[in-house]
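Here the complex is missing a single protein chain, while all its other protein chains stay put.
Let's turn to chain A:
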């Protein structure tokens, strides 16, 4: 538990701040619309539904502003670079950008639901008060004319008793854009479900670009000024607290209360989303610029089980262990960028990736390289991204578990260790190996074992051999493996904090 707090304190603080801001913005907007005099008459028709709609709208604006930021990976890399004096745990949080993106997306969905339900009630109440004939305050307010000659000072957007709410929805900017952007949101969410994303990445990638529709729609959603409040002058002249009860006399010329005048709230969403949109556009331009830089493929290796290794060079490219790049192959698809962990070590004079056939794009890529056309297909690269896996070097003993293509980050780490050892890096200590014979498979002194490891054996062996060490366990593989490793870490960590301790690092490489 203590270890969890030490590694995750920044995440907890950040999330608490984000939730806190959401709550604050919601409550602040809610109280404003529920209590302010400006909306007194509006509340006569709509009740609390007005405040619920506006409060959730404020949160929607806030979260829509935030959602673009975690996916500006070049901006994040820049922040990480300038922040090199920051503690490593702080920089690691930047790697959880996608998790934050998803959290913000869920919050947007939540507030969208509140917003829509509140507006459904609003429309229904507007419709009812327009159709009401009992001469109550609400119906008088609703009948305030839309005619220009009376100052166009209307409150109820439903202009006649025959107008249905559906008609108003689809003929007003707010209603139409609202429906469109909600449909866009639903499509984005369903195509981004983990199952779909992992199995059919292209569906997710292309559908997710309808966020453009979402943002444009959000920007123009409030233009119509359908949320109306009393004007300042009107409040000064005829304050609702004094005049509301005398609403029957508003038309009388000798009454000291005049008809209230209303104005629409100006659109404010654009103010929230303008800066992130500009940053994101800049990010895409930057990605495009970086991708235009020439990538020279120095070596192509085809392995059995359909794994392709590409060794490449790019001017100005420098990497660290555990980082990843995005790769695009225009001859296969202009728009798709797929992430791959770098398998080369920083000490090598090239960078490499290993690609396994796991879907349309990867299969096409492997086929294109198999055909050995000359020249080879052009590759574009963006990156590298991700935090350096320095953590591995911070532990006295590190246990790296990679499953399947999950060995890729560890390949990079192991190669880097090898180079450090070769260059007599004294920070690296290796243990005497007692077995003089070399392993036939790898030529190394460490024997290769075959079959699925018996974790209990492995952990107890390490615990016996390093009774006083802190062991870092790193995994790049499936969740089920993470569960068993975490259990083993807990089981084999000694109760005595000065004896062997296993720390499980669920890194997302």
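Just so it is clear, a residue touches a chain if its C-beta (ideal position, glycine included) is under 8 Å from a C-beta of that chain, and two chains touch if they have at least 3 such contacts; residues count from 1.
In this text, contacts and distances are computed from a predicted model.
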{"item": "Absent chain [UniProt protein name; select from \"Trafficking protein particle complex subunit 2-like protein\", \"NEDD8-activating enzyme E1 regulatory subunit\", \"V-type proton ATPase subunit\" or \"Cytochrome b-245 light chain\"]", "value": "\"Cytochrome b-245 light chain\""}
{"item": "Residue of A:183, A:286 or A:482 in touch with the missing chain, whole complex considered", "value": "A:183"}
{"item": "Option touching the unshown chain, where A:61, A:127 or A:328 are the choices", "value": "A:127"}
{"item": "Given A:69, A:165 or A:400, the one touching the chain that is not displayed", "value": "A:165"}
{"item": "Residue in contact with the excluded chain [from A:24, A:106, A:289 or A:303]", "value": "A:303"}
{"item": "Interface residues of chain A (partner: the chain not displayed)", "value": "113, 116-117, 120-121, 123-124, 127-128, 165-166, 169, 179, 182-183, 186-187, 189-191, 193, 195-196, 199-200, 202-203, 299, 301, 303-305, 307, 309, 311, 352, 354, 359-360, 363, 407, 411, 414-415, 421-422, 426, 429-434, 436, 438-445, 448-452, 454, 456"}
